[in-house]
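Reviewing the structure listed below.
The complex appears here without one of its protein chains, the remainder shown in place.
Each chain carries a letter (A, B, C and D) given by its place in the written order, and its residues are counted from 1.
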Amino acid sequence: MTDIKGQVDALPGTDPRAPLLQINDLHVEFHTRDGVAKAVNGASFWLNPGETLAILGESGCGKSVTAQAIMGILETPPAHITQGEVRYRGVDLLKLPEAQRRKVRANRIAMIFQDALSALNPVYSVGFQLAELFRVHRGMSRGDARKRAVELLDQVRIPGAKSRVHDYPHQFSGGMRQRVMIAMALALDPEVLIADEPTTALDVTVQAQIMGLLAELRRERNMGLVLITHDMGVVADVADRISVMYAGRVVEEAPVYDIYARPGHPYTRALLESIPRLDLKGQQLSVIQGLPPALTDIPAGCAFHPRCRYAKDPCRQDPAPPAYSIAPHRTARCHFFREVLGE
Amino acid sequence: MFRYIVRRLLQMILTFFGATFVVFALMFANQDDPIQALAGEKPVSDNVRAVLTERYHLDESFPVQYWYYMKGLLTGDLGRSMAGRDIGEMLSGAWPVTLKLSALAIVVAALIAITAGVWSAIRRGGFFDNSTLLMTLLLLAVPIVVLAPVAQLVFAMELRWFPATTTARAGLYDLLLPAVVLACSVMATQLRVTRTSVVENLRADYVRTARAKGLTPRRVTWVHVLRNSLIPVITLIGVDLGMLMSGAIIVEEVFNIPGVGFNLARGIRAEDGPLVVGFVSVLVVVFLVVNLVVDLLYAALDPRIRYE
Amino acid sequence: MSDVVLQTRSLVKHFKSRDGAVRAVDGVDLQLRRGETLGVVGESGCGKSTLAKLLVGLEKPTSGAIAVRGQDMVRLKGGDLRRARRNIQMVMQDPYTSLNPRMTVGDIIGEPFEIHSDVVPKGKRRQAVQDLLDTVGLNPDHAGRYPHQFSGGQRQRIGIARALALKPEILVCDEPVSALDVSIQAQVINLLERLQDDFGLSYIFIAHDLSVVRHIADRVAVMYLGKIVEQGHDVAIYDQPTHPYTQALISAVPVPDPRLRGRRDQIVLEGDVPSPADPPSGCRFRTRCWKSQHVCGEQEPVLQIRERSPHPSACHFAEVRRVR
Amino acid sequence: MSDTRSRSLAGDAWTDLRHNKIFWASGVLVALILLMAVVPSLFTSADPAVCTLANQNQGPSSTAWFGYDFQGCDVFARTVYGTRDSLEVGLLSTLLAGVLGLIVGMAAGWFGGVVDAVLSRLTDIMLGVPLLLAAVVFSGRLSSPFEDGVFAVTLTLGLLTWTAAARVMRSAVITAKSQDYVAAARMLGAGPARLVFRHVLPNSIASFIVVITILLGTNIAAEATLSYLGAGLGGDAISWGLQIAEARNYARIAASPLVWPSVFLAVTVLAFIMLGDAIRDAFDPKLR
């Protein structure tokens, strides 16, 4: 497989010592009828080879938009990347011309989506959709590409790959479809895989299968994995580090063990507490009051302050809290992280 | 699948009889004096009148006339027109050119509508989009009675790009001008539907996937989006094809094409019951077959659709 | 007897399809007592949504009986049925599609009053609607807004308010929180629990999220391919599951604690759920079961208390296994 | 702000429309056209029926803005007065087609099964009936009590053009009736009437409105086609269609009698289509 990789030209300016993926102060806006929606407001994180970074957050926190911005597949307009960098091995992808950018996709950075049924084109066979990658990026013949497609389906443990390659997405079960998605993402042997809620639409037993498969493939290939999810359970199982996003910002970043043991941001803390737990049965669940802010109208200061029990005056005023370094490899954007940690 | 087709064919037979009945009834209601209609403004002698009345059962009641017609039809005899011509022959003379004309018109319309529709969907809100919107609305508002002679005047008589008239044996190029005129009548809606459908599909998740695969925008649009967007367009094209075949009356007259529309118009004006019913019945059958083909095409375009 | 508000007996629903009958629900017996929450868990395609529709009368059962406070819902007709139906209402899964986008929230919540005009006199309906909004924690002033102006959690509250309008005793909640974010999910669950206390409601709580069910349910029924495979009190099911499917299901639930990583007893099932149109003979789980033996294909295990299963379990080899 | 006042979809739509520029533009245009139809004498003092061959094909002047046609009639006056019959035919036939399409489409979509099959086949049959035939039949049978033929032409167009609307309605109803909120209402005990009129209809009407407004345009234009085919309006009727059908013959000598009614027709169609779009959007709360 590495021989195929050799066919892709190295990007100019590649720095082998730089992190695999580094996002700096990314800002994305959407121009809508209701005004400018600030979907991402300065997201920053990095990823090393072989590492699993979980981006955790609720819907509308900007995690999917961030992922799409990294991939360069945001629909512009309405979306506009107003600021920031997306560095892959030190190269700022945002500054690359579109043609080169396109070569990065699938070759270097690949992505899988939440709902495999709608993410796969319903009118083409999965074989076609897999083979397409080899034909477009590798210029393979139809037959060779088809062969590779079968191999890929085999690799993601789809039984009877040879015959199923002719089937259409709707003829697969949810789990199998997600396997196809994974096969598609891994086809060109990328170094970074972004998985956007890969198991949310699946049943728990299938979810376990898929997460297992992903972990295995990541290990095999020493890929960097960005796992976007809202499920604290899944994260606890697979992530090395966690970035928690709220209203377009990374509010806390920490190694997985630390964050579950002692969350450093009130939002992370509240999220953890709102999961139903055995020892709290019969009691009310701890809830985060109110709603996430509308992206067109993000509160001044810390965006979380209207829902935060620690909020005091400084939280309500700009500028937003900086990323306080609260421990080695840990940051939190909360003025009162000590109180949060200390409780 | 097979059972589905058989069921559709059976329904087709029922529809066919329904259509003959409705049209026959309409023709009967319209029957004043077909014999005089045949003779134009010249007088018809009583004797001729009596003989023709008897020959075409004109003095019979509606059920009897219908019965005579159906009897003939079921034995494969489409009867004779009032002018004494064999209707079967007339049909086989008129159909090919009309089929050719409407197929060409549909191809022209679909090509333009789909290309422009996709384009304006991609650039929605842009200049191209807005100007096509205006153009299509204008096309919608200008009736074909205006469009056809004006096109003939400009492109045939002034510019001499196309022949002014064609015949039953016309080649594709000869038919191009009338086909374009005909296409204008259906292009507008097809374009709108294509545009809407493409816009919808552009938002679909699989487009995101395709782009994440590093495909060029062109490939994303014309390979991935287009096929998904074509389904509602195909339905429309099916309906349009039927309408074009019967609706070609004016175009056929202006460009002197002795096709179905022309024969229908003549038959209707001449109160020629058997002629009109014959043509309409075949029209309905063709229409239904086209619909069936369209439905099967669905399945071709969208593997999720299966017929039972 | 008077304690039981809802009971089903051998409830069966088959759908006709190209490939024969799809056995969506295939002989389900349930009992729900007053003030109790019965959780129904199972994976997609197991028939739990069909079960919900049967219970509220959106589908007619192929056979079997549904008794609400002793009245057979299947046999009732006309006005009696309409009145009896008031007693059992449903909260639907998808708060986006279950509200008519072209009606205001006030109209949506007030609609039950218009249908059952005897419940609240005309003049008081507006007040009643506002009370309901208040009850579910929404601003009564927002009655004139449209569903799309609300967030998912708020919409689910609207759905709950609508279901409560007729003051039912039983609420069938079909995946009421699965479309919601964690923080919102907690709010809705809390609301449901509060309403249960306030109005003495009984819940059938259908979900695929086992943690949520565990939190809210008093008793749990596990469904697989149209049948209940195990049933019992929550503790019994979660801590002492005896059916292999239940065990696999529970073990697959991720635990939000990285310290347990790699230390849990995780059973990863192979393959997919078979088609309900052509379920396996005997025990329906046998195709994916590690305990499967010859008898499983021959004989269908009955849901009953067994030697090694202190609560009803439909497995010939039922045995307690702690999976976490 | 307090919006406790009980509101209706229509009321809200109106509130929304009041702020919609396109609605106002098209609305004013439509109002103007309607006014022209009702009181044409407001717009021109000339009598459209008085035609003097001496004025034949004269160009525009201060008395006759659009000049005179082949018959020596004032083109502007005739175009203004033609509004009435054109609109009458267009609106009434579209109304008829709309009602028929709505009923057939709803019935087919809602009941499904045999009803659907029968109605769908009926739609097929109607698509096969040539417009000219129906026009000839109706104009022959119905024009005597209504001399100008408006009734006959309206009936013809109405009876033959409902099919598209019915098809659209049918599929919209099929989509709408399987929605969760319909199930929710059914669960509450709502009867079929409520389900149909309160839930299914409002949610399936959007594409129907679009089809209908387009149909209005094509029907006004179709009147011209019928006039050309000799089954259109007659008697002392003045309509754009008649004007166009006549003037197209003399287009090479004098274009004005052809151009102006066509322009009026196009503007009218445009106005109604835009109005339809605006109304459809207003009745979709999501777009507000």
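Odds and ends about this structure:
FYI, contacts are C-beta pairs under 8 Å (C-beta built on N, C-alpha and C of every residue); 3 or more make two chains touch, one makes a residue touch a chain.
The definition used in the following text is that contacts and distances are computed from a predicted model.
Of "Peptide ABC transporter substrate-binding protein", "4Fe-4S dicluster domain-containing protein", "Cytochrome (Ubi)quinol oxidase subunit III" or "Heme exporter protein B", only "Peptide ABC transporter substrate-binding protein" is the UniProt protein name of the chain excluded from the display. Considering the intact complex, the chain excluded from display touches B, D. From the options B:Thr15, B:Ser120, B:Thr136 or B:Gln152, the residue with contact to the unseen chain in the full assembly is B:Gln152. As for the chain not pictured, it touches chain B at residues 1-2, 32-34, 36-55, 59, 83-85, 90, 93-94, 96, 99-100, 102-104, 149, 152-153, 156-157, 160, 163-165, 167-174, 252-256, 258, 262-263, 269, 271, 293, 296-297, 299-301, 306-307.
Although one chain is not shown, part of chain D still touches it, namely residues 49-53, 56, 70-72, 136, 139-140, 147, 230-231, 234-236, 246, 249-250, 252-253.
We take it that only the chains that are shown with their structure count from here on.
Centroid to centroid, with C-alpha atoms defining each point, chain B and chain D lie 23 Å apart. For chain B, no residue reaches two or more other chains under the stated contact definition.
If you draw each protein chain as a dot and join the dots that touch, you get one closed loop, with every dot joined to exactly two others. Listed by chain label, the pairs that touch are A-B, A-C, B-D, C-D. Contact residues of chain B toward chain A in the complex are 204-206, 208-216, 219, 224, 227-228, 301-304.
The touching residues of chain C, counted against chain D in their complex, run 53, 56-58, 82, 85-86, 89-90, 92-94, 97-104, 106, 111-112, 114-116, 126, 130, 140-149, 159, 162, 166. Interface residues of chain B facing chain D in the complex, by the touch rule stated above, are 11, 14-15, 18-19, 22-23, 26-27, 29-30, 32, 137-138, 140-146, 149-150, 153, 189, 239, 242-243, 246-247, 249-250, 264-265, 268-269, 276, 280, 283-284, 287-288, 291.
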